[in-house]
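All protein chains but one are shown in place.
Let's turn to chain A:
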Amino acid sequence: MDSKFFKLLLLGGAVRFYFCRTPLAPMIGNRVEFATPLNSHKRMQEGIFLLQSGIDPYQGDLVHESPLILSALSGLFQKYPNFLPIFYIILDICTAALLYAMSLRFVKQKQDQQDVERKQYAKDTEELQFGPLDKLDIPELVIVAYLFNPLTVMSCIGMTSTVISNLFLAFFFYCLVKGMLIPCLLVLAFETVRSFYPIVLIAPLLLVFSRNSVRRGVAIAVLFIVGCLIVAVANYFVLNSWNFLDGTLGFIFYFRDLQPNIGLFWYFFTEMFEHFRTMFLITFQLNATVLYLVPLSIKLRKEPPTASNVMVHGFVVFTFFLVTLSMMGALWHLWIYAGSANANFYFGATLAFSTGQIFLITDLLFAHVKREFCLFNGQKILIDGEEARIVLK
């Protein structure tokens, strides 16, 4: 925790605070790229209002926030609406601080591991090993990447509940790295009941804590299910009804709101014949949750939450994001306001954006695998006098 860290935090906060006060903030809050039915600030407000008026917010199809969050924030929303942006900024900064702490800890662990394994490494791999400077650099990179990422800044100033999710997830990773099982489980259970997809994080959790013993793994899984049930019951007592389950998890699973967003589902489901809907629903949801989980868990079982910084094609991915995001604005205008373009144009941009994300993830994974390989086998491998290539098959 040095002064640079605090300076960065302050700067990040200042950037968010500045943008909160410009007319950009309400505009971002309404942009589909940032505010989806799940996280939009407007819907949160609506939910809190309904909750305060004693109406079940989940009877309509508008509110998809979990009851605990609604009731926890209702005091703040009702009494100090002017301080809400600051509240969100503080949450975001907490997330950044947690990430910082997590990455400090993580790098330390990796260094310890490296010290153990050093003898097996090939000779010319010093630059791939963690140096003493990385201890400061990597956490700094992590925090800069979080604080000054335009997307997180926009989410924060648009006051989307993504900020809250990020905080919980950061806390989850922090606990995971620290090896604290119970808080980890609780946070994950809470997030799972809230927005379902974090359930995939059960895999790293199991891998970290079970330590290759099946019995422990089963015990943790049972604990997790119990945790989910506890959270669900706690949610139940807010309203004394189970409606919220359909309003949050059911909404996510059945994908009822086809409002376009930065993802791809909306387009598939608008184009689909209604009687195939169930089949595609299951296929897509499986695709989103299970399909990538299993192979990735197998491959990366040794170090589940990995943050590799040996990026090769970051530039291409960055350009992809830049172009697609700027195109999305233009195409949205043409589709919704000018009425000349149509959904296909916008979908093209979101498709390209997703492609960029896939590139980003494969790139990260590949960089990770490559680094591992090179550490043990050396940087320059010559096969028949030519430079060897790693081919993913």
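As a convention for this text, a residue touches a chain if its C-beta (ideal position, glycine included) is under 8 Å from a C-beta of that chain, and two chains touch if they have at least 3 such contacts; residues count from 1.
Rule of thumb we're sticking to: contacts and distances are computed from a predicted model.
K.L.:
Which choice in "AP complex subunit beta", "GST C-terminal domain-containing protein", "GM12612" or "Mitochondrial outer membrane protein" gives the name that UniProt lists for the one chain left out?
P.N.:
"GM12612"
K.L.:
So one chain is hidden, and I want to know which residue out of A:F49, A:Y236, A:F255 or A:F359 touches that hidden chain in the complete assembly.
P.N.:
Selected residue, touching the omitted chain: A:F359.
K.L.:
Which one, A:L24, A:L62 or A:V323, makes contact with the chain that was left out?
P.N.:
Residue touching the chain left out of view: A:V323.
K.L.:
Hey, which chain A residues sit against the chain that's not shown?
P.N.:
Missing-chain contacts on chain A: residues 126-127, 131-133, 312-313, 315-316, 319, 322-323, 326-327, 329-331, 333-334, 337-342, 359, 362-363, 366-367, 370, 374, 379-381, 387-392.
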